[in-house]
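One protein chain is absent from this view; the other protein chains keep their places.
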Amino acid sequence: MIKKPWCILLVILVVCAILFPSCSSSTQTATQTTTQAPAQTAVKTSSLPAASSSSAAASSAPATTSSAAASTTAAAKTLQIGSLVSLTGFASASESLILDGQKLFQTWYNNQGGLTIAGQKYNIEIVAEDSQSTADGAAAAANKLVLDNGIQFVVGPVMPFMTVASGTVTEPNHVLRVALYNAATPEEYGADTPYTFIANDCSLDFISPNMEYMKEAYPDLKTITVLSPDDGGPPYIEPVFKKKAEEEGLTLNEFVLWSLEATDLQPSVQKALSSNPDALYFINGWPIHMGSMLKAARQLGFTGPVFACHEDAYDIREVAGVENSTEFYTHNITIESSEMTPEIKEIIQLANATYGKMSATYVWGWSPVACLMEAIEAAQSVDPEVVKNTWEQMETIDTVYGEGRMGGLSTYGINHNVSAPMALTALKDGEVVWIKWQDVPLP
Amino acid sequence: MGIDVAQVAINVLMLSSMYILMALGFAILLSVLGIMNFAHSVIYMVGGYICYQLAVVYGLNQWFSLILATVIVGLFGLFLERFCFRPFFGDGNRTMVMTLAIIVLVETIVNILVGTQVRSLPAFVPGVIKGAGISVSADRLVTFIIGAVLTATMILLIRKTMIGQKMLAISQDSVGAALQGINIYKISSTATVVACALAAVSGGLMAAILRLSPYIGDTMLVKAIEIVILAGIGSISGVVGAGLILGALDSCLPLYLSGAATEVVGLCVIILILLFRPQGLFGREA
Partner (left out) sequence: MLKNMLKIDLSYQKVKYAKIFTGIVILLLLFLIPVFIHKPYYLHIFILAIIYIIVVCSLRTVALSGQVSIGHAAFMAIGAYASGILAKQFGLTPWLTIFLGAVVSMLFALAIGFPFTRVRAFYFSMVSLFGGIAIMNLIRVAEKWTGATSLAGIPPLDSLNIPGIVQITFSNQKAAYYYFILIVALLCLAFLYSLEHSRIGMTWKAISQSHQVASSVGINESRYRVLALAVGCFFSGLAGACYAHYNLVLTPSTFGFLPSIYLVMYMLVGGLGSFWGPVLGTAIFVLVPEIFRWMKEYTPLLVGGIMVIVVFLLPKGMVSLFYRNEPKIRKIHKKEALRYDA
């Protein structure tokens, strides 16, 4: 055939068809650079569920690298744990830090000897896929992890729309997913998502501790206005908030919704302040949003306390500016405090040694993977079904914040929440100040 | 209700000045060169990052670093015009693809280099000015003043100076202008440099007011396009009017409606105006 232009297309198609299968499997041998353990034998310990084609195992070209006698006695297998993080897009500023925290955990865990089940040693490997801060990206990343890499444990997204999108892939394929957060919508997490667990404290969990502290430190505080992103959560969060406020004798003025894509959040803050509340409450969002809102609130003349959920106080101070960072309370660690648990102190040391700096978000990323490994160890199996059954029966679970409990049945209809003690940290006059540990009630 | 009319008016002025500053450079390029410069958002963001780098990391005086960032980005405008706009003169499609490519490339590079660090610039003029029941942050007031000065300068430049007149001539009929002996390339370089400099100034100021991240340009770009199209091609002074309208919509509507609804109302207003007057409020007849 000498009609070259048309044949070029043909050739490209044929070449791609041949290259596709080998293209993906050859990436499995590229291990993360931060692990100190040398290249492992990339044997997939999990097989795809029966629904997918059985020749998947055959079509993935086994490009193995032989491991020198690096592991201790028996040849160690690798347990791949998927990670859905946004490496591009508006959420990437904070979610990349989550991934860094997870990589820290991977190094630490493998150095501690990894996982041992029935005499077989496993090293873990975090396989991250970019969810691009969009629902499409999360679904595509989940597709890649679950259907291409055959991964059966995924440490999942943070934001609700990404959780819902990736759930359409992980749930039908019975992949155990550990989400980092939830905004109380039933589509994200609930009785319909039996394979999803939540390993950090979430929107609903912080309401009581915050209100308790409000009454303790600000006895004259009566009215609260809430600022929440328009992400589907408010219809579910508002009734709970209202009820708890009434129980505590406080008044909820209103829920003001702001858009995740807004340029300037000042008009929304102004609307919130128009009802003259004694305190502001920020539910959900990243430091780029919360910091802007704190800055706007202070610049509009609001001097009352501002309460938040899980944000990193240091990043918020970066965005809001030192002069605006005052009377702000959040549930995240204070790096300099001596009241941190020994595990957190170890993370701080590791982070400084590996990255040269520490971010509170590293702990937030470390904790869910640590909880997952606890559950796997307790179940003594790498089958997600077994781990799921064991985990939901567990009453307590060790976390880096202290002893956590499993709960959530009454609120979400499913017993898959990890409730751990949370650190109340404040920004006072531009300084990050430790307040205390708070016990988070079971949802 | 507690919403002060005076406070709202001040907010409208502040927000409008932010939008106008951002849209000014975009308007110049669209009017003079007929180019829809999507890369404007990215230049705006890079201006903010360079200012941060100079002011915070290298420790220079913040005003000085703003000026320096403007100069640097302006020089980048020369490169932009020579290699990204000039090869595609007259072909709007290819220019659009090129500017989109610039957005993708620059955003990704900035994200790789500094993406994970959440930050904003320290305030240029810290403090809040309060009086007569109104409180406005000094930063926003300063931005307003700088925006007003720059807008006035631009309008004077276009109307009174030779270069401005040449730009007007090119925007009306580039072939005719060339026939009159106007060096199209020189004027287009000047226009691009000015547009990039304006983008950098607004980026630096906005980084102190709002925040700094590789993706701040995306939402601002939509606002800039709205303002410029509403004002009309060929009209720089119209940007002020359109900016005020959009600033008013974006300041007042969120007080009554939720976020998405304000966008809908704002856009419907703009679409209606465009349907009756496609060339924009102050633009030339097509």
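Letters A and B mark the chains as written, and numbering starts fresh at 1 in each.
As a convention for this text, a residue touches a chain if its C-beta (ideal position, glycine included) is under 8 Å from a C-beta of that chain, and two chains touch if they have at least 3 such contacts.
Note that this is a predicted model, so its numbers are computed, not measured.
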Given B:16, B:31, B:70 or B:111, the correct residue touching the omitted chain is B:111
Considering the complete complex, of B:174, B:192 or B:235, the missing chain is touched by B:174
With the full complex in mind, choose from B:6, B:57, B:75 or B:101 the residue touching the hidden chain.
B:101
Considering the whole complex rather than only what is displayed, give the residues of chain B touching the chain that is not shown.
38, 86-94, 96-98, 100-102, 104-105, 107-109, 111-112, 115, 174-175, 178, 184, 218, 222, 225-226, 229, 258, 260-261, 263-264, 267-268, 270-271, 274-276, 278-279, 286
For chain A, enumerate the residues touching the unshown chain of the complex.
1-10, 13-14, 17, 20-21, 23-24, 27, 30, 51-53, 55-56, 59-60, 87-88, 92, 128-130, 134-136, 139-140, 143-144, 147-148, 160-161, 164-165, 167-168, 172-173, 187, 192, 230-232, 259, 261
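Basically, only the chains that are shown with their structure count from here on.
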Can you compute the centre-to-centre distance for chain A and chain B, using the mean CA position of each chain? Integer Å is fine.
36
Quick one: in the complex, what on chain A touches chain B?
88-90, 92-94, 96-97, 100, 230, 257-259, 261-264, 266-268, 270-271, 273-276, 286-288, 291-292, 295, 298-301, 315, 318-323
Enumerate the contact residues on chain B facing chain A in the complex.
1-3, 7, 11, 15, 18, 108, 111, 115-120, 122-123, 126-128, 130, 135-137, 139-140, 210-211, 213-216, 219-220, 223, 250-251, 254-255, 258-260, 263
